[in-house]
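Excluded from the complex is one protein chain; the other protein chains are retained at their positions.
Presenting subunit A:
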């Protein structure tokens, strides 16, 4: 099923970590946690690089009690669509990645350009008929060897190396970022706070399918950098559900403090925001995908 791309209208956001992009998104942000899910999936994925885009459609009915706003009846209909990254998505993706390297000043625009330039691998999640062209999620993988000469990648590697204070892991990290870089993919995954988790399994499936289509190298290590949340009592609360699975599967990982202003929900008030860097073997990805499906579909 083909869908023409709308002409771009750029919706620029003022900074200070915006969470919502459009009137719709603001409604979604007010919806509480309970929801009903209805699946309509059209599988229209196209393989070759020549095609403009692929899509999967999900209709999600969200029903909830919202005590704050009486006018709002609690049902929000959302049609999310998956698109290949395009140059038009620059502002949306850049906003999502604003705090990717904490508060470090780096060539973020260059990094976003790399992501958008890679049309064969990566997905941008947007609404079906959104005038504002708001980006709700970006997921992609960047081969660290292929892009090693780009300033943003150099800065990113430097950032990661400076983060790691554990002697036993820094050697591993250095080699993944250095001589093994050709075999290493950086997983970039960021989404708005209230993105329905039902979107995660197909998003990750799409990514790893695209990676295997785009490359013939079977023994690719996926090096992943993500945010998660931990608390001092050694109970981990993962902001992104997929992080928990990845953490269990990882060969090694280390934590680092996050300085960015993340909005803490009421439940997470006493938790300290921490970032995590994980290295996951490519052969463990199929297990990851299965577990992610199971986790999301049973909740």
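Note that in this section a contact is a pair of C-beta atoms (placed from the backbone, for glycine too) under 8 Å apart; a residue touches a chain by one contact, two chains touch by 3 or more; residues count from 1.
The rule is simple: contacts and distances are computed from a predicted model.
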item: Protein name (UniProt record) of the chain left out of view, among "Electron transfer flavoprotein subunit beta", "Dihydropyrimidinase like 3", "Eukaryotic translation initiation factor 6" or "Anaphase-promoting complex subunit 6"; value: "Eukaryotic translation initiation factor 6"
item: Chain not shown: contacting residue from A:90, A:256 or A:288; value: A:90
item: Contact with the hidden chain (one of A:106, A:213, A:238 or A:252); value: A:106
item: Positions on subunit A contacted by the hidden chain, ascending; value: 8, 10-12, 14-16, 90-91, 98-99, 103-106, 108-109
